[in-house]
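First comes the structure, then the notes that go with it.
Note that one protein chain of the assembly has been removed; the remaining protein chains are unaltered in position.
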Amino acid sequence: MKRRVAVYRTAHFNAAHRLNVPQWTPEENQKFFGACNNTNYHGHNYEIQVRVEGEVDELTGYLIDMKVLKGYMEEEVIEAFDHKNLNLDVPEFAELNPTAENIVWVIWKKLRQRLDENFSLSVRLYETPRNFVEFNG
Amino acid sequence: MKRRVAVYRTAHFNAAHRLNVPQWTPEENQKFFGACNNTNYHGHNYEIQVRVEGEVDELTGYLIDMKVLKGYMEEEVIEAFDHKNLNLDVPEFAELNPTAENIVWVIWKKLRQRLDENFSLSVRLYETPRNFVEFNG
Amino acid sequence: MKRRVAVYRTAHFNAAHRLNVPQWTPEENQKFFGACNNTNYHGHNYEIQVRVEGEVDELTGYLIDMKVLKGYMEEEVIEAFDHKNLNLDVPEFAELNPTAENIVWVIWKKLRQRLDENFSLSVRLYETPRNFVEFNG
Amino acid sequence: MKRRVAVYRTAHFNAAHRLNVPQWTPEENQKFFGACNNTNYHGHNYEIQVRVEGEVDELTGYLIDMKVLKGYMEEEVIEAFDHKNLNLDVPEFAELNPTAENIVWVIWKKLRQRLDENFSLSVRLYETPRNFVEFNG
Amino acid sequence: MKRRVAVYRTAHFNAAHRLNVPQWTPEENQKFFGACNNTNYHGHNYEIQVRVEGEVDELTGYLIDMKVLKGYMEEEVIEAFDHKNLNLDVPEFAELNPTAENIVWVIWKKLRQRLDENFSLSVRLYETPRNFVEFNG
Partner (left out) sequence: MKRRVAVYRTAHFNAAHRLNVPQWTPEENQKFFGACNNTNYHGHNYEIQVRVEGEVDELTGYLIDMKVLKGYMEEEVIEAFDHKNLNLDVPEFAELNPTAENIVWVIWKKLRQRLDENFSLSVRLYETPRNFVEFNG
């Protein structure tokens, strides 16, 4: 019987970042972003939770091989972001402020191009256990 | 590029309550609500998880300033409910049974009026890590 | 005032399983499922999270009595799956590969028949804290 | 081979309480205990973690049957404290301020008398995930 | 300045097992171990937490390189136990009942021989988040 299921997989990376809008003065940035604007950066243990939804393969009972999904996450996210400075080391944030909202959007776009178009994709990013964001495309 | 993102923020409060329907006899209440009907109250570490969805500001990369959202949650929920007896100290429950379903509804209404109408709001309330509820409006 | 709320309840069971497609050779199964194909089984602490959504009863403030929902979960899931070998001891998996995708589907069907048809049901199954699945019907 | 191992088991109860020293005036209590002094009580999801250490039985490989330990915890702690008002419903706190430090001491004494004297006992009590206490006898 | 610090590192493995004392009859085993005696096995997501204590190296500020410790844990524990049936696939339990108390003892002995004798070692094993054991040597 045809059935749609969603599978979730988590991963994590540790990174430094700072929030800053180049069009603003240092005072405006400091006022708006507060401590997140620290010139010398601060950092987080980021955790991502990827959700892939689609039709289960009736023979194997798998939606997608979790080892394959894990591989996409390691290649697109962990290798690119882990133990990095998001502002300085990750090209996607050269001109994009690395807020959680923007990081999750970048991750979604990187994973979206690796997945079969029959799957729908949602990504959640925990900046801390108390602050997190979600992008569904 | 225009994009919709959801941001989540958590907070917590500790409160006492009891469940009781005034139209029922004590025996009926005891039978229906069991230990939750204890005349002398019991209590919980409540945890709330607020979800706000809308369009990200392209200049700042923020959906909403988390410090602002945190402020709404503290003013509307923590100051009003923390270290309180929900039945006796919180006016909204003077005539409304403080079940998790009703508490989350009250919290949603209090936060809804503080948020820009372009944002959608969802609130989850954990009564324990094993029992929780969600209201999406 | 009429209002729809979702309530969540969790439970857990410990079980052994192995993944295998009988139409395939041992080599094909080993290649596709890897260590999950181990002839002697492996196991998990499965955690389920059940979501029931519907209209709150205005008198009691309950969507559904959590003790009743807990009872359904114990009868349909815990008694049937806990401390069992899913492949050998649970009839539903006699000819269905016990992947997380299939287990969550079986659980959903068992709980669906116990709930009032006015409620919508969603089930999430954690195979590990890092791998989980969801079925919404 | 003789060997000493420690086993841990958790349980939880939900209770209301208030902190108050009867020898003090209401103003003194309010000043010292703050919101925890609220006349109408507040509450917590308390979690206990019991540690029993001793010599493992070489035949069974058990230190103590966890079902037996669980039974002691349910009889001495959960039945006595769950869904109760610690100040009003629990005799041990009729004249003892129900601080976390005192609650864990009371629990330890209740469990100590049920355990074989060859076992050493330690009890941890979480009042919230951020505040907890430990008593080792 | 000389100083002693403890470092902790976690890892996890998924395995099947059953509890059984060969000197007993099936009825005695069933009575004593209950569902844990199931002939067809059940399983767990085991989590280990390793604690190594010693003197910090003043030049590097490391007690032990965490990558080295992680390597020992992977070689001695994860490769040996993950996705295995402890009773059938792991030689150490061929004649030793795989209770949590015995598993943590076996893990401790395997790791102890890999570590410098100046370090003290403690191992905690979570069979579930609610049941765990600890062996300190």
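Order of writing sets the chain letters: A, B, C, D and E. Residues in each chain are counted from 1.
Heads up, the rule we're going with is that a residue touches a chain if its C-beta (ideal position, glycine included) is under 8 Å from a C-beta of that chain, and two chains touch if they have at least 3 such contacts.
Nothing here was measured: the structure is a model prediction, and the numbers come from that model.
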Over the full complex, note down every shown chain the hidden chain is touching.
A, D, E
Thinking of the whole complex, not just what is shown, which of D:Thr10, D:Asn40 or D:Asn97 touches the missing chain?
D:Asn97
Residue among A:Arg9, A:His44 or A:Lys110 that touches the chain left out of view
A:His44
May I ask you to list the residues on subunit E that touch the chain which is not drawn?
3-10, 51, 56, 59-63, 65-67
Mind listing the subunit D residues that contact the chain we can't see here?
19, 21, 23, 32, 34, 96-102, 104-105, 129-136
Touching the unshown chain, subunit A contributes residues 12, 14-17, 34-36, 38, 40-45, 82-85, 88-89, 128-129
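Assume only the chains that are shown with their structure count from here on.
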For subunit B and subunit C, chains touching each:
A
For the interface formed by B-C, which of the candidate pairs B-D, A-C or C-E is equivalent, sharing more than half of the contact pairs by residue number?
A-C
Quick note, more Cb pairs in contact for D-E or B-D? It is B-D
Between subunit A and subunit E, centroid-to-centroid distance (C-alpha), Å
33
Whole-Å distance, subunit A centre to subunit D centre, using C-alpha means?
41
Junction residues of subunit E - those touching two or more other chains:
34, 129
Pairs of chains that touch, anyone?
A-B, A-C, B-C, B-D, C-E, D-E
